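Below is one structure, written out as structure tokens; comments come after it.
A single protein chain has been omitted from the complex, and every remaining protein chain is retained in its original position.
Letters A, B, C, D and E mark the chains in the order given here, with residues in each chain numbered from 1 onward.
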Amino acid sequence: MKNKVVTLGEIMLRLSIPNFKRFIQADSFDVTYGGGEANVAVTLCNYGLQGTFVTKIPDNSIGQAALNHLRKYGVDTQYIVRGGKRLGIYFLETGASLRASQIIYDRENSAIAEANIDDFDFEKIFDNTAWFHTSGITPALSDKANNLTEAALKTAKAKGITTSLDFNYRKRLWTKEKATEVLTKLCNYVDVCIGFEELAFTIDNTIPPLTEHTIEKYKPIFVAMKQRFGFTYIASTLRENNNASKNKLSAFAFDGENLFLTKKYDITMIDRIGSGDAFSGGFIYQLIIGKSLKEAAEFGVAAAALKHTIPGDFNHSTVNEVESLLKGGDDLGRLVR
Amino acid sequence: MKNKVVTLGEIMLRLSIPNFKRFIQADSFDVTYGGGEANVAVTLCNYGLQGTFVTKIPDNSIGQAALNHLRKYGVDTQYIVRGGKRLGIYFLETGASLRASQIIYDRENSAIAEANIDDFDFEKIFDNTAWFHTSGITPALSDKANNLTEAALKTAKAKGITTSLDFNYRKRLWTKEKATEVLTKLCNYVDVCIGFEELAFTIDNTIPPLTEHTIEKYKPIFVAMKQRFGFTYIASTLRENNNASKNKLSAFAFDGENLFLTKKYDITMIDRIGSGDAFSGGFIYQLIIGKSLKEAAEFGVAAAALKHTIPGDFNHSTVNEVESLLKGGDDLGRLVR
Amino acid sequence: MKNKVVTLGEIMLRLSIPNFKRFIQADSFDVTYGGGEANVAVTLCNYGLQGTFVTKIPDNSIGQAALNHLRKYGVDTQYIVRGGKRLGIYFLETGASLRASQIIYDRENSAIAEANIDDFDFEKIFDNTAWFHTSGITPALSDKANNLTEAALKTAKAKGITTSLDFNYRKRLWTKEKATEVLTKLCNYVDVCIGFEELAFTIDNTIPPLTEHTIEKYKPIFVAMKQRFGFTYIASTLRENNNASKNKLSAFAFDGENLFLTKKYDITMIDRIGSGDAFSGGFIYQLIIGKSLKEAAEFGVAAAALKHTIPGDFNHSTVNEVESLLKGGDDLGRLVR
Amino acid sequence: MKNKVVTLGEIMLRLSIPNFKRFIQADSFDVTYGGGEANVAVTLCNYGLQGTFVTKIPDNSIGQAALNHLRKYGVDTQYIVRGGKRLGIYFLETGASLRASQIIYDRENSAIAEANIDDFDFEKIFDNTAWFHTSGITPALSDKANNLTEAALKTAKAKGITTSLDFNYRKRLWTKEKATEVLTKLCNYVDVCIGFEELAFTIDNTIPPLTEHTIEKYKPIFVAMKQRFGFTYIASTLRENNNASKNKLSAFAFDGENLFLTKKYDITMIDRIGSGDAFSGGFIYQLIIGKSLKEAAEFGVAAAALKHTIPGDFNHSTVNEVESLLKGGDDLGRLVR
Amino acid sequence: MKNKVVTLGEIMLRLSIPNFKRFIQADSFDVTYGGGEANVAVTLCNYGLQGTFVTKIPDNSIGQAALNHLRKYGVDTQYIVRGGKRLGIYFLETGASLRASQIIYDRENSAIAEANIDDFDFEKIFDNTAWFHTSGITPALSDKANNLTEAALKTAKAKGITTSLDFNYRKRLWTKEKATEVLTKLCNYVDVCIGFEELAFTIDNTIPPLTEHTIEKYKPIFVAMKQRFGFTYIASTLRENNNASKNKLSAFAFDGENLFLTKKYDITMIDRIGSGDAFSGGFIYQLIIGKSLKEAAEFGVAAAALKHTIPGDFNHSTVNEVESLLKGGDDLGRLVR
Partner (left out) sequence: MKNKVVTLGEIMLRLSIPNFKRFIQADSFDVTYGGGEANVAVTLCNYGLQGTFVTKIPDNSIGQAALNHLRKYGVDTQYIVRGGKRLGIYFLETGASLRASQIIYDRENSAIAEANIDDFDFEKIFDNTAWFHTSGITPALSDKANNLTEAALKTAKAKGITTSLDFNYRKRLWTKEKATEVLTKLCNYVDVCIGFEELAFTIDNTIPPLTEHTIEKYKPIFVAMKQRFGFTYIASTLRENNNASKNKLSAFAFDGENLFLTKKYDITMIDRIGSGDAFSGGFIYQLIIGKSLKEAAEFGVAAAALKHTIPGDFNHSTVNEVESLLKGGDDLGRLVR
């Protein structure tokens, strides 16, 4: 079994305000680093595979700190290119109860947004690789990053590597129209499609929002998406935002025939970020080790639910911990001692 | 439209214990400043009016820090008098779940409690003013402060300024009897009465505690109060204290004829203090910009609910944020990014 | 009334990670000290009795800090022996929601685990003493500690002191078999048995897990336990682990005839540790001051529920606070000001 | 040898700003408790005697925290009276280099300032006591506290207890004239006089500031003071304030005949407070265990110098540590491992 | 006397690492806001004049926090324009001893760097203004900011307002050549020149580095600079960088005839940033209130020295504190209580 998974994307400096203070009250920021594809790489390392993250970060101490943060969690950083102007930043105000969490992006002109295709040797990067994963955030960064993403997907596909793309639409980065156009292009190189809304609506813009109760109505859409792009699987988490402190999280997965809906978790939030990436990581991990689509989706959503109880962007849980949650039972909150 | 609102009262140094520790466990205090009328002034500044806070604070660095805290949030501090012995202090132990939050007051002999009427030039202070707001806490501080409050209300009323008084009964500051006597006196100069219990019981001491279900029984009392004191409106928040972490909050408003009951919010508490002032500030703001009584009460209670999710005494929310909560919906806790 | 209660056991350095971080994310540890029998002594001091804690701690600054921590809360430390190699340590990762709290013990070779019987003069220690309490953790530490526990219980019993033992089974310290064997031996010197499972299963291994609904099935077992060991009372808390943030807590008490089930509390957790000891302390306190078994159990479980809202191992609540919770009512979460 | 030493005075809540911030920048305060006579009691406990601190503190959680802080360090608190309005507070801004540290007192109307003589049973308090120590701060608090101090000194003297008084002039508490008048009165009951300036100047107002070089000029003054008040010894630290970060500290002691000048220490400051009390405590300790006046002064000033390296008011050093500093040598800053 | 002083420049988010950690060790950043011209405005407010700061900051919460920070310290912010992409950021690693402090700038594309001249109404801004101050950092930000600076200086000059420019050369923002060219152009509108090196070397590139001993050699250069640009005064601080913890600071001032050299201060550093701006602010303040050039320079350098003892960018000292340092003496580091 090949256990190397390559992910490509942006890693940002994450500055979050402790103790539920608002931006205008902040006296200090907690410092960590985050980004969707980086989180998938960390997740895969935690689950025993070799996550390899590809990006470009500036050749200064802030860039070094980001790289060290990845190394700390076992990510292979040998293909990270150093250079460019700056590391992207995002500021996080953690909400509570009736007050939503808020993000301010300050990520323009980051090293990866301004990277060139020839900064990277994808032939070498993809050597001996089982899977390549990226997300819709990367092409949204800039035209250069869009081209870079396409080049990576194309090369991976050409080398027979399984590819996955998490749509991850960010409305502050690009318009719905631009996103749909680019994702439609990229999906030609994608095997596993994580997320669905952007493409689904290009096919049938009358379908209702996806919920437990409407999921059957999506089936023909998924069939159409699969046919159009040749996806092996389509999967996604489904979130119910009760309020900033409480969410419900489940997922679906579709193999062209069967549409699975997972267990739903009630979560009291510690950190609102990174659960989608935990899903992707858990889902990919299970598929690589040969589990069924249903098992992969169940594992992925349990990992995602657990992620919300862990501060920071990254998903720090072990296979044992996810499996223990999957089994559930009365002991869910028992003290381990 | 005049947009200057004057409030008069005490600002205190607030020393709260982080991380749910009890007083006897405290190694550090979080430092902020608070007080009901100051919070109303801050709230009004946040909503775009010119909050002007009037008080007396000592001429030392602690006093300066309190003044700077007000300036930080845009409050007009030009009429604040410097002098006197000390800034009042309150210690806050934040409770959780079954353990109530606790306050220890150390506010005797504060500069404002010992201030004289002629420390202030109310004619000048009230120049070009739309509204004057104070609370029952101020006259409770001392006989001098009682006289000061009356003088301020009298002058405001004589100048045709709309006046409001939030009863805000504090049993550690004075007796129910003394409170009733003083409030009865002051209400002669009050247009908008916020709170009701103290006066309601002087009129009919057989009425049950006010809840959703008993509110109709209060209507005749409100009518009587309105007739006796000439109030334009009577309004108040209504709180259900489930426990220290969970509260339900709604409000009522009465215009002599109609008795409105607002939407009720379920809140997970970040900070127990200051929601009453957020209500007053939001309510006054809406009335000044010409909204209906019902709209004012709905906006006020949404502001109050939101306040409970913000650490510190002061209400840091924008009009947009309050309106977004008013609209509600499934997106209540969605990450803003 | 004699008000001296002696407890014997281990006090550990407790190193917990703030802000819900996981072990691999920890940059700092909060420092406190804890241990079951020490917590019972602190609890009794808070409730007005003279808690006297007996242990052995190393003669270095870490040991001194542990001793000072006990003194701070009024515990009589005069019989604590100084010496040995090290203070036991436990690391605590505080969980949330779907993620359980985790403890890593590093307590082998601690001073008390290696203490000798003749380090202590139990005749003198038990002078003028009303009650002696210890737990199943102490004999689990080592063979030496096992012998020490037996010696202490024997001496107390011989001097006519009421004795209690909290089973407190810790699977990382010893096997179920060894625990059962030792507890069976020690129970011969015990008047009040806190906990029941280990012994209950030696008598009838077909009984279902104890819940509200199965409690009546336990009655014959309790009768048998009482007959076999001569217990005056058997009592224990009953916990429902909904998840790491939410627990339900009640208790039962049995006097040979009546089986009382207490009120059940819904708790949002601040600290998962120490509620069992708060129960023991509250329960013992009530019995010493002459309250009924039912009153003692109700007080104990209220103290235990309150403990979960207080950070650290130790139970910092007053008799007034526990009684206020016992009375309950709508004011449960009202701000005390 | 009797080892009980009683001290009488005020313990305050000390609120200091971390990280060299100024008052107007403070977001948090470090919490500890301090006061000269309390510090002497703590010091004596650290050196193996039984420090007993007498004061009055309010019957609330802030008062309890102060009492617990004393207990933590082994002080006998059994004679502390609970009641009164408030605990005195002092705010500390820690200076550095060219910027002096600053204190803001908020100690008026404290429990001890308003205590009555009959709150205390000095006959019982002074039972089996070797030494009584107080300072000029206590009578400066209020007329009541002045009377209380006199009553305590009188009773101690009548019981044959050695008495000491540290002048500790605080210009924000009283005038030089009032201080001189009161100290002159109190000195009639004093055996060991710590400090000298206030009385020295009543005898000869032409003497220059006391330095190494002028000390011989003080001898006749000290002789006159000794004759007038019957002092056994006069002693004091001598400080050179280079700047807020660097001080030089030495001491003198006079027995009526010999005038000893101690070694002088160069100190980089961690905390500017409490070294005078460390001197008093170390000095008293040495005299009680039978050391010579010169030894007592050398030990006292070494303790005082060491105190400046310890954060908080209280002097946490052991006899071994002071003696190690007394021996000095090249190993002064060697890592102990 | 007009007391309004306008300053124009950039305010940045300052993110500094606490406790002397290096970038790669940082877990949190202390948050404050800084920038040279903003600091001059704050300084002037502290000294009793009306500092008015002009800039452009983004219309988000980070921008609001910067604005609030200025308001907190009394700065008039009414002419600050809201808009643009981002607030500039600088990261600060605080060095110690042999390790220099390091700054990483992330300030490209900030709102002020991309501001247009017509964002500002300088006619209105300069109404009733005594002085206008800016620095060489502002034109270094971008060509637009260069034009903006020139426009502001031109307008101020035309309105008869005294103008000052602090060269403040930053080699990471522009080259020496570009700096010299732009400063040469701007100096035509400058009355008071703070700094000298860039222009001095255009006149005589053989002069040695300026020290106490070489200052006389600079006199002819200063005469030439004065003649060429019509400066009223030339002044600057002179720093000796012993190491990251210790600096010596003095200043010179030249009026065309006399060359004053101030007292030199030995400083143990708390914060390395902002002392040049403290000098400018103190110097301008003194000249505005009518003090002599020598007095202004002495006051300025004392303010600058004191600044180094205060954390953050901004100069928080009062006139009294600066004057107390100017008087010096043995009491320099005495505790103020």
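Throughout what follows, a contact is a pair of C-beta atoms (placed from the backbone, for glycine too) under 8 Å apart; a residue touches a chain by one contact, two chains touch by 3 or more.
Everything numeric in this text was worked out from a predicted model, so none of it was measured.
Student: Quick one: which of E:Arg99, E:Lys217 or E:Arg334 touches the chain that's been left out?
Tutor: E:Arg99
Student: Would you indicate which residue among D:Ile221, D:Ile267 or D:Leu287 is in contact with the undisplayed chain?
Tutor: The single option touching the absent chain is D:Ile267.
Student: Pick out the residues on chain E that sit against the missing chain.
Tutor: 19-22, 24-25, 95-103, 105, 170, 172, 240-247, 272-273
Student: Tell me where the left-out chain touches chain C, residue by residue.
Tutor: Interface with the chain not displayed, on the chain C side: 15, 18, 22-24, 26-31, 60-62, 64-65, 68, 85-86, 89, 91, 93, 102, 104, 106, 108-109.
Student: In the complete complex, which positions of chain D touch the hidden chain?
Tutor: 18, 73, 265, 267-270, 305-306, 308-312, 316-317, 321, 325, 330-337
One rule holds in what follows: only the chains that are shown with their structure count from here on.
Student: Could you say which residues in chain A touch two or more other chains, in rising order?
Tutor: 18, 22, 24, 27, 102
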